[in-house]
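Report on one structure; see the data block that follows.
The other protein chains are all here in position, but one chain of the complex has been omitted.
Moving on, here comes chain A:
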Amino acid sequence: MSCDLVRRAKRVAEVAALHADSVDREGRFPAEAVAALKTERLLGLQVPTQYGGEGAGLAQIAEVCCTLGQACSASAMVFAMHHIKLASLVTHGLTSDWHCGLMAKVANEQLLIASSTTEAGIGGDLRNSLCAVEAAGDMFSLGKDASVISYGAQADVILVTARRNPEAPTSDQVLVALMRDQMSLTRTSTWDTLGMRGTCSEGFRLEAKGVPCVQILPKPFAEIAAQSMLASSHLLWSSVWFGIASYAVDRARSFVQGEARRRPGTVPPSAIRLAEAASALQAMKATVVSGLRRYEGAQHEPDELSSIGFAVSLNNIKTTASAMAVDIVQRALGIVGISGYRNDTPFSLGRPLRDVMSAPLMIANDRILSNTANLLLVQKGGGQLLSA
């Protein structure tokens, strides 16, 4: 990653860290960090250069996710979710003038994009919708009982899944981009959670009328989900979790080093536990990085992106990284002890621990494992060490 990008990400992380406790305590949107993301122009990173962005790849976005994850999990997750949506626009919207225009607006005006896939009656099953696009001429209307839209109240654009038309089966979906002034959002549920309190993943009744049909992405959502969303979600979430885990290990390291300085000539007993945590962190990093590399290699090969082997490896990255992140933060807490358990010391780990516990639950690992289980019924295997 370029030094410039590292510096910009670190400046945002400083702002995010300053407000992380109040975002968590009050369960409020990380407005200061998102304002800093806009100031540093990080919301348009992925937009192609011809539309005013920087044409950044997923690995660069992932690095920023990690940097932010070390400071404020909620800010990092908002940034990740925004870029997961932007990845879909960049991958599947280039053939549509309207969506190219939207990308230019995202870059120029630093618009924040949210996602509405979850729906009452369907739950978290991304690949089914009840609500439908109802077209009349060149315009359509859409109403959705969106039981979760993370930072829906703060977003400038929401990408919404819906059935192609009222007669279509629940799996025949499209993805539509709705601008803030084209829809009404009525809050139907609040977000009072153990951790990740700042993502404000509230429920809404979403209503949009008189929206031009050109705002419907030209590709079927099935293809968008398989070719850009699966990879970008699992890889960017995992990068956020890696950031949280590495922050916790840094706290533990600093604690152990303090002990060592107080008793020169001895290795503190907790150093062994630190060695275990550092080893786990390295394994987690290798998991995430190998996924990013594989994605970069497959990015322009639709057959590889839609292959069973690729889906299995991404599913594995999500389940592995999410479980490891929780384990690593818990190990760090064990090393730091009561200073980590308290909320008022430089070693406090309560907030990162509560935040990271969302990792195995956001798209429950069991759901992902059952999907993998199905795919393994036909995969043949025989992989090599240095290739897929």
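To be clear about the criterion, contacts are C-beta pairs under 8 Å (C-beta built on N, C-alpha and C of every residue); 3 or more make two chains touch, one makes a residue touch a chain; residues count from 1.
Keep in mind that, in the parts below, contacts and distances are computed from a predicted model.
Per its UniProt record, the hidden chain corresponds to "Acyl carrier protein" from the list "Leucine-binding protein domain-containing protein", "Acyl carrier protein", "VWA containing CoxE family protein" or "Carbohydrate ABC transporter permease".
Of the candidate positions A:214, A:289, A:308 or A:323, contact with the unshown chain belongs to A:308.
Between the chain not shown and the residues A:11, A:41, A:127 or A:180, the one that touches is A:127. For the options A:3, A:136 or A:378, the residue in contact with the chain missing from this view is A:378.
Along chain A, the points of touch with the absent chain fall at residues 127, 169, 171-172, 220, 222-223, 226, 302-304, 306-309, 311, 371, 374-375, 377-382.
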